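Please find one structure pasted underneath; my questions will follow.
One protein chain omitted, others in place.
Entry: chain A
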Amino acid sequence: MKVFRKIPGYLNIWSLLSLIIVILILLPNLTILINFFTEKAENWAHIQEFILPDLLKNTGLIMLFTGLFAILVGTSLAWLVSAYDFPMKKFFKWALILPLAIPPFIAGYTYNGILDYTGVIQTTLRNNWDITVNQSYFNILNLPGAVFIFTMFLFPYVYTITRAFLAHQSASLVENARLLGRNSWEIYFKVVLPISRGAIVGGVSLVLLEVLNDYGLVQYFGVPTFSTAIFQTWFGMNDLNSAIKLAATLMFIVFAILILEKVMRGRKKYSSTTAKSRPLKPIKLKGSKAWIAFSYCLLIFMLAFLIPFIQMIDWMFLTYEKIASPEFTSLISNSVLVSFIGAALVMVFAVIIANFARMHQSFISKSAARVTILGYSIPGAVIAVGISTIFIDLDKWLFAFYEAVGMEPSLFLSTSLFILISAYIIRFLAIGYNSVEAGFDKIGNKYTEASRMLGLNLTKTFFKVDLRMIKVPLISGFILVFIDILKELPLTLILRPFNFDTLATKAYQYASDEQIHEASLASILIVVISGIAIYIFHQVLEKEPN
């Protein structure tokens, strides 16, 4: 019996903890799916008939166009930067990732502020040339506006993944096509796009998942989508069960995207079959061509980073005296606190599961890894619904206990930071996990095996050997998760304790109260911290190809 032999290998703290973590992650999502089929909801029939079709239409349109434009912008920039040399290319190479530092909702209200009646463009036209414009041309608060913002601030997902692919994998194919006499456009459409299909699909699915996760932008722009509908039914109609059904519907869409991604990517993986790959050697562009390439990159960089960033700085100088107060300091400390605790716990959990997964190449360990990654695909509002349901049940269950220890019986856990941090862990575990897994892949299992052959068990080996060797991926994973929690909006808005604000929620609140100038200081802090992190990562990644 192989089972008996296998048991000693599995009987350790790592597999036990991994199992617990996986169950904790699955629980909220399962609750949603089960409730979808069992519980009755008072407003569901109404929602199905009058709201759902709109939600599906809006969500579908936004995803379709954002996806298309993100592919267009992302791949064209990736190709330009990988295959050609032109002025300031080195700068654009990493600067074009910077738009990711600006969360879409911040970009959204900034652009609205630039374009509206009191914004810089219209006032300049009015005051200097006495031109009054048709307001409808300058109204960005609609579905096309949302697509524009999503495209500009999410395309870097497509750009980075495609660029990494092109830089390391495409050299021989592209050079062959050049030798066979094809011009640049033909190569782009006939070679580059088809061979990078896997990378593009990977990047665009990230974009779409971010779109589904967004709450702040679509709410501000007045485009109803699933996230806003979940908020509305839950808090507006006070109908948690309908919110759960909406969340479940959204989850089905996410699963559809994930399955589609697998199918579209086919058997093509990012890595090529040959172990040795040369980097693509860029061609030097001359004359007008060089300036066209430069202008295109500059245009996108300005639209997607520079213009909104400068506008925010301008607003910040108008208002910082009013905003910078002890209250603001507490915002910063709140943000840093939850991001720090969240990121630290994510890394601990990620290490536990990754260590378990690499020790056992079995079905169980592979599923554990899949589940870990799943959380990142589930939109924040859905996770919030699921985790609230569980915590409210848990509080009811602990009711007697609260009474026994003399606490005022209440929804203690559901209104504490505990629930918020748990939600962060579920949503961002994937980011920490990927980082740790890559680290483990790099060192392989040989050091661990060597240590065990010298008589140290798994746990001692982990602390004495493994942990020291994955220090760098551990720290970089931590920073990535930290930044993501710092920017996070929907989960924080729903699950934060009463009167608990972070930089992101405060910026959002100011903006939705039409105090756009006041929102800028918090926004700038988020953007600058994220921007610095992105810069560091780009530099680190450049030094270590693959």
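The rule is simple: a residue touches a chain if its C-beta (ideal position, glycine included) is under 8 Å from a C-beta of that chain, and two chains touch if they have at least 3 such contacts; residues count from 1.
One rule holds in what follows: contacts and distances are computed from a predicted model.
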| item | value |
| --- | --- |
| Undepicted complex member, UniProt protein name, chosen from "Carnitine transport ATP-binding protein OpuCA", "Amino acid/amide ABC transporter membrane protein 2, HAAT family", "GMC family oxidoreductase" or "Fe-S cluster assembly protein SufB" | "Carnitine transport ATP-binding protein OpuCA" |
| Touching the absent chain when the full complex is considered, from A:S451, A:S476 or A:S520 | A:S451 |
| Chain A, residues in touch with the chain not shown (by the definition above) | 1-2, 4-9, 361, 446-447, 449-457, 461, 464-465, 468-469 |
